Every structure is written in structure tokens, then in C-alpha cells.
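A protein chain is absent from this complex, but the other protein chains hold their places.
Chain IDs A and B follow the sequence of writing; residue 1 opens each chain.
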Amino acid sequence: MRAPAARVARPGRSRQSAWIHRRDRRGLWFVVPFLVAFLLFMIAPLGYAIYTSLYTSRIIGGTVFSGGANYTTTLQSGAFWSGTERVIIYAAIQIPVMLAIAFFFATIFDLGVAKWGRLFRTIFFIPFAVPAVVGAVMWAFLLEPQFGPFVHAANGIGLHNVNFFSSNLMLPSIIVIVIWEWTGYNMVILYTALKSVPRDVVEAAILDDTPLWKIIVRVKLPLVRPAIVLLVFLNLIGALQLFTEPLILQYFQTSAISVNYTPVLYIYNTGIAGAQYNLAAAAAVVLGLVIVVISVGSLAFRRSRGGVS
Amino acid sequence: MSTVSLEGLTKVYANGVEAVSGLDLRVADGEFVVIVGPSGCGKTTALRMVAGLEEITSGTLRFGDRVVNDVSPRERDVAMVFQNYALYPHLSVHQNIGFSLANRKVPREERDVRVRAAAAVLGLSDMLDRKPRQLSGGQRQRVAMGRAIVREPSVFLMDEPLSNLDAKLRVQMRSEVLRVHRKIGVAALYVTHDQTEAMTMGDRVAVLRAGVLQQVSGPRELYECPANLFVATFIGSPSMNLYEAALAAPSASATSSASPSASPSAATTTAAATGGDQGGAAIVLGSQRLSLPAAVLKRNPALAAYVGRAVVVGIRPEHLSDPAHAGASPEPGTGLTVEVDYVEVLGSEQLVHFTIDARRVRDESDQPGAAGDGDQGEIVAASVSEGVARIDPRSVIPARGRAVFGVDVERLHFFDPDTGDAIAPTGRAAPG
Partner (left out) sequence: MSPATTVESHSQNAQAPGESPSRRGWWLRGAGGGGRRGRGRRRAADDGVPEDVIPIEMYGLKRGTTTVLTVVCALFALFTLAPIAWIVINSTKTQANIFETFGFWFARPFALFHNFALLGQNVDGYGTYIQWLGNTALYAVLGGGGATALAAFAGYGFARFSFRGSRSLFYLVIAALLVPISAITLPLYLTYAKVHLINSIWGMILPSMVSPVGVYLMRVFVEVSVPRELIDAARLDGASELRIFFRLALPLMVPGLMTVLLLSVVGVWNNYFLPLIIFSQNRLYPLTVGIGLWAQRAQNSGNAELFPMVVIGGLVTIIPLVALFLVLQRYWRSGLLLGSIAN
């Protein structure tokens, strides 16, 4: 007997379904441990963040309810918004470039048009095992303006006075680092999505005399759209919370990274270093809303564009 | 000029598995040829070699006069209908059908005209804007066919296109497929595991087993003159009853073949059982004997060489009858006493499952009943010795117990017990 789909309880259920309901309720027990942890460590802190943001602590006077005061401060804060603007620009560049590279390689491996595909795939995935801190440190050394090998290489091809940590090049450098860290992961997901395109659809396309580029763009790409949407979504959420890489790079070049370089840096510096918890909480909530709006917005945008080629 | 010639086509995979061995087949322009066989017999592989989706290991493939072994699938001008339809899920029916035309840079207006024409042939005209996921199985199948015919190909290939449809729809679609084929009139190669489909649809049917062609001929010939045990059991449902038997010289002492419950006149029975018909033979079937008229031996001289040897005798279920129903008793030498196991009442006929004490011969591909997809080598346990007879629906057959059936001895089939080949005359002398 198959268990019915989620049923809404109605008064006067028949005796027959009572057993099924009792049995299904046992399923709840399986979910409870996770739910408890989920509520305690994700939902409750969120609630507490909102609560805290509505108060202000002063050295004199203690903690008082201040309503939307912290929010006003945040929303009017040029520091916060400039950081937000920066990560949006950063995301707008980094995500498409990275996904394009990932899709390019995923396609190559899916088609099998390069040798030693499995070896390359494994190599490309290695950065996923590297913590962002270590990755940032490695790249900091590589790009170091005075001693880094990449500067020597740039000199070698005739580009002098290249400072990867200058205010112009800092963001592009971060983009390079993040692309290094995450392309492999994105590529693996796209590769597995491509592999699940039914083989006979591609064979039909071949028999229909479809050139290769068209097979990729008009047959395969539309069919992996769900994976791409998922990746855009996940990458977006991560990109808007950029933190570790600028923080580490700041140790190497203090002047290039300000305390509000990214919103999360702003929150961190305000909340922990500056001990202004309430303000930081408000900023965190605002950031959360921005992220929700942008992510959901990007999903809706993708859906409405339709898939007709 | 779209004849297709497979000459000695062989496919060996990298792991050494030989999927198709030396396949010789010719499809004439406009002919509808069906390749049939159990799953794993290499029929799909053969089809894919014709399409160009599998590399040909050895042998020659010709379209017309042109050798196409190394021609890419795009340039072969073949169209194929896949088992799972392989429609482009994100495109509409119109776009699916017109996809190949778009690739060939056919201008939009002309493309539209041709797509609509193809859609009209297949009854898809009001579905052109739908996506595949909004269509039923049968409709998707028709879109797949539309996509194939709109290109006006020289060769039309179909890989089990109906096997994913439910039984009723399958029967309907069979005539659809034939109707469409008649309209486009090119050489067609159709692959299926369903022998009923093969028999009802093919101009000619090629039976394949483990990569080797067993027989290719028209459906009637295939049915009436199977070339070996495999074809005999594969074609026809319920399958032919096959038993180990022996041919004896007619003068051997007779054992009465009539059961006590019938009412024969004992004298005539005994006389007949001794092969009173001079020149005939006796078929020793377990403890019973049937007599083979001399005329049969005359028609089939090869059979005469087997007198005194073991043979395999095949009786089609419809060649057994119930003489008691007409109030008569079986002709002398044609009565077979059986133990009835159970009776399937179909309304139009009865299928009587019985046992006799002869040893049944089973070919591994024996399919019990309809379009079953039997695995190679699977042993069907308890019913090994079971035979099936097709009896008039009004006969009264005891659900258990004995019955006496009449055997149409003129229509018996004989096979060599070692090679499995049919014992048949060279030249066209099909018995019945």
C-alpha cells in the first residue's frame, strides 16, 4: 500500500487512514533532531538578530529600545552602501565569467573532446579542498607587488609597475582568486548535469544534421538550465557575503582594503572590532534582505525568460 | 534509388563482445523489413550501424550503389525513430519536427509548410505549440515520426518505436506506422522484439538471434516453414509444441494410439497404426504413435532419411483439434491422448495446456504467450513439458483428466535434433 501524499487532517477521518497517519507521524521523529538543531542554531539566532537590532547599547544608560534607529543609520551609511555596491559589481562580473569557464570545461569533458578528461576533472576540483584562508594566503604571495612571481612574470612580458594590490586591481585580483577556488566545483555540477542529458536526444540531433555548436547551445544548454539556475543562486549568495579573501589580503596590503570593503566586513568590523552589536545586527538583517531580494529576483528573472530557442 | 544492402555486417565491441555477426540483408526501395529477435540479439545494434551511430567492424553497407561505411550519419540521409522518442524536451512540437530543416537552412516559410504537412499526415495539427511533456506517449511517438518524415529521407529506420506504449495503443499505432510508410514510400527497417508486430507489419521479416541471422522471408513463409527450432518457437503465439520423437518404419509393431475412452473400432486403428498406408512412417512420440502419410514423405525426401532416427517434431497449437466435439473420433494414426492441466477460455477459442509423456524440447528463447521480453537462458520451471492446443471454444474439455486430440499430420514440422535445422525439402515444397 503506498503512503498517500501529504494529507491535511480533516475532522472525522476514517478509521482506515488513522493507522497510516500514526505511522506517518513517526516520520516526524526522524526529522525532529535536525529540526531542533535547525531552530536553535539558525532560526533562533536570526530572531535574536532582529531583536538586537531594535535596541541600542550605550555605555551610559544601558540598553534601550531604539526601534528603527539602527536601521536608519545603516541605510544612510555611505560606508555600508559603498560596500554593497562593490559586491554587487563584483558578483556581476565574477559569476558569469566563472560559470562560462565552468561550462566550457564541463562541455569539453562531457563530449570527450579532450584527452585525459578524468585527470583534468580531478585536478580542477582540488581547490575545493583548500580553505579560503589558505587560498587567499597562497595568492597573496603569488601576487605580492614586490616579491610575487606573478609580478616577475608580468615584468617578463613587458608590463612594468603592475601592482595587483592597487585599488584598481584589487577587486580583479579577488575575482581571480575566487574563480580559482570555485570553478572546479561549479564545473563538476555542470558536468554531471550534462551527463544526464539523454543520449538518444543528442543522437537524434546528430541525425538531424545539427552542427556541434548548435548541439551544445540549442540542445544541451537548455536541458541543464536547472543546474545553472541553482549555481547562479548559490554563487550569488556566496558572492554577496564576500569576506575571507579581502580580510586576508588586507593583512598584506592594509591600504587597499577598507573596513567597509564588503558588507560582511562592515558587519564584522562594526560588531566585533567595534563592539557595536546592535548596529551590526541591523546591518546583518539589511544585508540578509538584500540577498533574499537579489537571489529570488534572479530566480524569477530566469524563469520568465522562458526556454524557447 | 534507396535500397539498403547489408553485406556481412559485423560488430565487435572493444571488450570483445560480438554483437552482430555477418548479417546479410537487403531492403528494396519502398519495402518494409522488420528485424525481430529477443532482447540482446543485436537487432538494435544492426539498426544503429545502418544509421551510422555505431561503427561497422567489418562488412559492407550500401545505400543504392554507394558504400556508406565511412559516411557520417549526417550525410547518410537516414531518419530514425528512437524507442524513447528522443524529442527535444524544451522545444515545441513544431520546432521538434522542423529542427532538421532549420539546420539545413530551409527558409522559414517553406519550413512551416513542410512541418504542417507532416503534422497533418500524423494528426498533430492542433498540437504544434505544445511541448513534449504535455503529450501522451502515442502523441510523442507521432511527433518522433513527424520529425523523421519531414526530411524526406532515403531510408527510414525505427527502433522499437511502439514498445513503450500500452497494448491497445500499440495495435492502433501499427497501422499508423504502415500508413505513414506507404505515404513516404522509401526503404524502411523496423526493429522489434515482438513477433506479432513483426508478422503483422513486415513485407519481409528477418529473425535474429545472438547476432546471427536465422531466417528472412515473408511472414507466411516464416510461419509455415521455419528454418530452425529457434524460428519455430519464436514465431507464433502460443509457440509451437516441440517434442523429442523418432521416426520409425511403418512395419514396426503397433501400439494402439487410441485411448480407451474414445470409441474407435479397434481393428481399423491397429491397422492404421502400423502404417497401413504404404510408404508412410510412424512417429514415435513418447508412448504413442502417429502415422505419417506417404505423401508427406514423398514431398519431403529429406525426411525419409530420418526414418529409424530421432527427430524433433513440432505441432502448432492450431493443428490440434477435438474430434469428440463433432462426435467423431480421431482419424486412425492421428489421435493423441493427453493429460489436461488446465484450460484457458478466451471466448474465441480455448487454449488447452496439456502434458504427454514425450520429452519436450525447449529453445531458450521460448516466449510464453504474447510480446513477452524473455531473458535469454531463463528456465521456465514447472511447465517444461506443457503443450498448448488451440481448440474450438464450444468443445467440452475436462479441466483435468484425459482428452484425445486429433493431430493434423500433414502439417507437422520436423527438425534435426542435433543442428536444430528444419528437415525440409530444398525448393519450395512447404507442407501445407
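Assume a residue touches a chain if its C-beta (ideal position, glycine included) is under 8 Å from a C-beta of that chain, and two chains touch if they have at least 3 such contacts.
These figures come from a predicted structure and were not determined experimentally.
*Asks:* In the complete complex, the chain left out here touches which of the visible ones?
*Replies:* Taking every chain of the complex into account, the missing one touches A, B.
*Asks:* Sort through B:Ser21, B:Ser154 or B:Gln350 and give me the one touching the missing partner chain.
*Replies:* Only one listed residue reaches the unshown chain, and that is B:Ser21.
*Asks:* I'm checking contacts with the chain that's been left out. Which of B:Thr3, B:Gln139, B:Gln195 or B:Asn228 qualifies?
*Replies:* Missing-chain contact among the listed residues: B:Asn228.
*Asks:* What residues on chain B make contact with the chain left out of this view?
*Replies:* Spelled out for chain B, the touching residues are 7-19, 21-26, 39-42, 44-45, 48, 52-59, 72-74, 82-84, 159, 209-217, 225, 227-230, 364, 376-377, 419-422, 426.
*Asks:* For chain A, which residues touch the unseen chain?
*Replies:* Residues of chain A in contact with the hidden chain: 1-9, 21, 23-31, 33-35, 37-38, 40-46, 48-49, 52, 101, 105, 108, 111-118, 120, 122-135, 137-142, 146-149, 152, 180, 184, 188-189, 192-193, 195-196, 199-200, 202-203, 206, 211-212, 215, 226-227, 230, 234, 237, 240-241, 243-244, 247-248, 251-252, 263-264, 267-268, 271-272, 277, 280-281, 284-285, 287-288, 291-292, 295-296.
The working rule: only the chains that are shown with their structure count from here on.
*Asks:* Which residues of chain B touch chain A in the complex?
*Replies:* Going through chain B, the ones touching chain A are 51-53, 73-74, 78-80, 82-84, 86-92, 95, 99-100, 103-104, 147, 151.
*Asks:* With touch defined as at the start, can you tell me which chain A residues reach chain B in the complex?
*Replies:* Touching chain B: residues 198, 200-201, 203-211, 214, 219, 222-223, 307-309 of chain A.
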